[in-house]
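Missing here is one protein chain; the remaining ones are kept as they sit in the complex.
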Amino acid sequence: MASLELKRVVKRYATTTVIHGVDLTVRDGEFVVFVGPSGCGKSTLLRMISGLESVTEGDLWLDGRRVNDVSAAQRGLAMVFQSYALYPHMTVYQNMAFGLENIRTPRSQIDTKVNDAARLLRLEALLGRRPTQLSGGQRQRVAIGRAIVREPTIFLFDEPLSNLDAELRVQMRTEITALHQRLKTTMIYVTHDQVEAMTMADKIVVLNAGRVEQIGAPLDLYNAPRNKFVAGFIGSPRMNFLSVRVTGVGPDGVGVMTDANSPRAAATIPVRGESGLVGQAAVLGIRPEHIHLRRAEPDELALTVMIELLEQLGSTSFLYCVLPSGEKLTVQLAGQIDKEAGEQIEVCFATIDAHLFAKTESEPAFERLKTPAVHVAA
Amino acid sequence: MLASSRLPLRALAVAIATVALNAVELPMRALQRLLGVPRIGWVFVTPNLVVLGLFTFLPIVIDFYYAFTGGVQLDLRARPFTGWENLQTLFECGSYLDPSTCRKDLFWRAVHNTAWFALLQVGLMVVLSLVTALVLNRKILGRGFFRGVFFYPVLLSPVVVALIWKWILQREGLLNAMLHSAGIAGPVWLNEPGWAFSWSVFVSIWAHMGFYTLILLAGLQAIPADLYEAAEMDSASPWRRFYRITLPLLMPNLLVVLVLAVIRAVQMFDEIFVLTGGGPGSATLFIVQFIYQTAFAESIRLYGLAAAASLVLATTLLALTVVQLRISRQGLSGKAGRDDG
Partner (left out) sequence: MVDLVRMLAGTRGHRRLDWTDWLSYAYLLLGLVLMFGPVLWLVLSSFKSAAALNEFPPRLLPYGQASVTVPGHPGPLPLFRVKLPDGSTRQLAELRRIGIQATMIDPERPEEEFKVNIRDRERVRAFHLALENYTEIFGKFAFGRFLWNSVFITVVATLITLLFNAMAAFALSKYRFEGQKWVFLLIISTLMIPPTIILVPNFLVVSKLSLLNSLWGVIWPAVATPTGVFLLRQYMLTIPDELIDAARMDHASEWRIFWRIVLPLSAPALAVLAIFSVIWRWNDFLWPLVVLSRTENFTLQLALNSFQGELTTQWNYLLAMTVLTLFPVTIVFAFLQRYITAGIASAGVK
């Protein structure tokens, strides 16, 4: 039985619609991440699930029960806030015990649960302290502990790591994932950071301007983005987008030509297309990591570009190049290279790694004819 | 503020300023040469200190002198030394709880009245201020306007406040007119001891609650909204949210309000004096009025007794302040020593 179900959920504030009909199913034990740019509605969606915001239209089902009209206090969920929202006048122990006191749990049980959670999160030594006496990471763990103690059916996280520095963020990310593996409770996690989404999620929900763009496993989103928005959002560094013109449509795929003046700048992308597309403009997508400097193979597209900027990190190199047409291209290579800014180079990539999109962001990508080989790490 | 005034006024102000500047400059430069830069600070602070010294510190010392001397002369040299006599007279009582057994029964009546007044007025006013602050803290239209509404009476002079209500409480005033239309015959409110006292409490609450409402409102607004959301997620009922979150976090402000309100209530004079004059009889006679009367309004001016009474008042206020500060320090820091390593 599904743990959480959203059916055509809409959120309206007076005249503005913030969430335009979201459908979502979350299974018991899943780690689902809501991701998207600022203002896309991911926090609003989370708050609607928690009960802190009302649902304007549509249905919200928790474990088979319609909970639109059930108050936040009674949904049996727990939330970790971005600002932690720890009670400053209570000790860590009291912060964690508060929720259980409210539902009139016997004191001995409260004691056991709080101590168990404290042990799990290595907070035993801090139980007598006040939040103002804790570091950022410690406060984060107390906030999580407060949620754990309630044994909720779903954990809700509202951008919990955005107030931490980079190093702490990586550490807490692994801790939360470990927690999920240990407790096996459903978790819904909101973030704007796609790296967090990719590393932590069982399932990612990509949101944009109140609409769901795509739902899927992290690698599915990476390999088969449904539209230009998802393609550009998932993956770091961002996918390159080049303007191309459709030269022909056939059983092998769609022929395109870039605006570059180069013989090998045309190729056939193995996607399905209609004949009416010939002559139309389209967008070709290729991830920086799929571009290489080796000699071009027959089914590859080659481009001559000039390196504007070169960043060498030792294990990876980033080439920020520009095409004769003025469009930018980012290339990611493993290892170090012996090139300089200002040099002209030839770059290539396999057509099977390319994506083809229509010019508008939300129009679906052209459907693949062949599945690309998965780039398995050696 | 000066910038917004009209042009001729501004020119006049500039002219005065320049004249004043130049006039004082010469002697100041001389003093500066004499004393050097850091010590010139003394010159700047002197006018204030002189006024304070003359009209605050010196009088405190003199007050003790008055309290320990007798006679009816204002002039200190004409007053015979009587030691503790004034204070003894004040405290000569059969039972402190019954003013009529006291030699200076008026003083003790004033003490009782003041004590009851402080209790009732502060108690009711703090509750009302809290409720009002809670209401004003909600997201409602025009809360800035309503904040001002409650604060307006605070700005009115006590005399005006008293007259406004005295006019309403007249035998044929607004209140009785409204009761009359409901078929009830209202009494002459300020002529009845019980009612005069109650109305004194009401009027002083009316005139002062806006100030405390603002202090409490500031305290409420300092509580982050997501604490309430977290409490909601913690299954806290609205009552628990108020009792376990709002109240504890508001406690510092509440204590400040309490201290200020009690200190003011114990020294209440102006509006009550104009409203009831201490009457009927001595039903609304409070301690400051007693002091004023004893020193300035009676045919025989007992400066010594008045001074003694003011010493008693000052001591009480000092004790109250110390007690309140001690309580507030405990309330704020919680139990020290819970800092486990």
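Letters A and B mark the chains as written, and numbering starts fresh at 1 in each.
As a convention for this text, a contact is a pair of C-beta atoms (placed from the backbone, for glycine too) under 8 Å apart; a residue touches a chain by one contact, two chains touch by 3 or more.
Computed from a prediction, not measured in an experiment: that's the story for all the values here.
K.L.:
By the contact criterion defined above, which parts of chain B meet the unshown chain? Give residue numbers in ascending order.
P.N.:
Residues 1-2, 17, 20-21, 24-25, 28-29, 32, 37-45, 47-49, 51-52, 54-56, 58-63, 65-66, 74-76, 131-132, 134-140, 144, 146-153, 155-160, 163-168, 172, 174, 177, 180-181, 206, 210-211, 214-222, 225, 228-229, 237-239, 241-242, 246, 253, 256, 263, 267, 269-270, 273-274, 277, 287-288, 291-292, 295-296, 303, 306-307, 310-311, 313-314, 317-318, 321 of chain B touch the chain absent from view.
Please note the rule applied: only the chains that are shown with their structure count from here on.
K.L.:
Can you work out the whole-Å distance between the CA centroids of chain A and chain B?
P.N.:
Distance between chain centres, rounded to whole Å: 60 Å.
K.L.:
Show which residues of chain A lie in contact with chain B when the two form their complex.
P.N.:
For chain A paired with chain B, touching residues are 50-52, 71-74, 77-79, 81, 83, 85-89, 91, 98-99, 102-103, 125-130, 133, 146, 150.
K.L.:
Under the touch definition given earlier, write down the residues of chain B that touch chain A in their complex.
P.N.:
So the residues of chain B in touch with chain A come to 224, 226-227, 229-237, 240, 244-245, 248-249, 334, 338-341.
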